[in-house]
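The complex appears here without one of its protein chains, the remainder shown in place.
This part shows chain A:
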Amino acid sequence: MMMRRRTTLLSGCTALVLALGATACGGGEPVAAGGGDQALSGQTVSVAGVWSGSEQKNFQKVLDAFTEKTGAETRFVPTGDNVSTVVGSKIEGGDAPDVVMVPQVGVLQQFAKKGWLRPLSKTTEKSVDSGFASVWKKYGSVDGTFYGLYFKAAHKSTVWYSPEALDQAGVEAPETYDDMLKAGRVVSDSGLAAFAVAGQDGWTLTDWFENVYLSQAGPDKYDALAAHDIAWTDASVVKALTTLGKLFKDEQLLAGGQKGALNTDFPGSVEKVFGPQAEAAMVYEGDFVAGVAKDQFGRAIGEDADFFPFPAVGGGEAPVVSGGDAAVVLKDGKHPEAAMKLLEYLATPEAAAVWAKAGGFLSPNKDLDPASYGDDVTRATAESLVAAGDSVRFDMSDQAPAAFGGTKGVGEWKILQDFLRDPSDPEATAARLEAAAAKAYED
């Protein structure tokens, strides 16, 4: 126990430093590209997005491939975390980027409502109709007009586990939620806690809830709840909370019990499973867990870190909760023609393959050859996402007003944290959620 202090302290520091550093962003140098002998040479398309680091580098590869094809030069403008503020001020300042990669469906709707967006071209629409499940087009459309092309997707229905721990306990990846809890109890008999839950970060709890709810109540109810057409006091919500509470109230299943879970942040929860001193066998979160397990703890993905899809709850379909970055074209951009061409290119499997090869990327494009992905686990994640077809749903808390679904210490985050602290009364929790939602959705 004592030996671990130094390493965890160190990684705690790193996490904090990283969190602070993440707000800084690099400068947007123009990236010139040569070989332009086609129609668009001489034009420069500027693309704004939240990406930095390796994501920015890999996206640049896609842009370079576009340059090679069309001759148009490209410029990536990093926006930092707050896309809507940065893009808004750029539009006001007369320096609007041509294309923006929008990270949340709520922001896309906000842009469309402000009249900033240009409907996408017929060619793009056609590629999306043929290559994407229709749900992606739906999330890219506002009031029936198609504005956003989902280029990069996230898969938030993956439970990551340490194969060694499951082998030690002699259990297999479960197919249903109840099996998962049963497997968890066997794991806990073996001396390891079953789940590391990152209760200090409210968003991981909303993701838990969304998966259970989507599977148990079905996509229609999910959509209704996301739009707040049904109240959070609905029986289906209480049922989902009760189901989730079965896990939360079982001290054997949570690493450190409820108190330990509330004191664990997301990187900490990955560390509890894949770090040097394993304390738990499984951690639920999106496909990005693999990145943390690989980069921070040196796990070989597919060998000593693997995933199973979030299991089906109560006879429903297994849920696939997702999210993604949508490319949109701004009305105020200076090169609308080249921008449209870029989106037409991004809609092709060819463009997706460029980033898929580089890694850290999932495409919702059905036509993309799975062989393009660099490793088996990413391929399996991508296949699961594509196979889910129209039953894919976007993260509900991302669709809600930020005051309800996206703010530390208030709204859904806080209420689910209180639920984790004391899961005994799902009805009261549902009532509190409804009160908070009613307030946030009001305007």
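The rule is short, and it goes like this: contacts are C-beta pairs under 8 Å (C-beta built on N, C-alpha and C of every residue); 3 or more make two chains touch, one makes a residue touch a chain; residues count from 1.
By our rule, contacts and distances are computed from a predicted model.
**Q** From the list "Glutaconate CoA-transferase subunit A", "2-oxoisovalerate dehydrogenase subunit beta", "Metalloprotease PmbA" or "ABC transporter permease", give the UniProt name belonging to the chain omitted from this structure.
**A** "ABC transporter permease"
**Q** Tell me which of A:Ala173, A:Ala231, A:Ala358 or A:Val410 is the one touching the absent chain.
**A** Of the candidates A:Ala173, A:Ala231, A:Ala358 or A:Val410, A:Val410 is in touch with the missing chain.
**Q** Which residue among A:Leu63, A:Val83, A:Leu117 or A:Ala169 touches the omitted chain?
**A** Touches the omitted chain: A:Ala169.
**Q** Decide which residue listed in A:Glu55, A:Glu73, A:Asp98 or A:Asp201 touches the omitted chain of the complex.
**A** Going through A:Glu55, A:Glu73, A:Asp98 or A:Asp201 one by one, A:Asp201 is the residue touching the chain not shown.
**Q** List the chain A residues touching the unshown chain?
**A** Residues touching the hidden chain, for chain A, are 1-2, 4-5, 8-9, 12-13, 16, 167-171, 186, 188-192, 199-202, 252, 259-260, 262-263, 402-403, 406-411, 413-414, 417-418, 421, 443.
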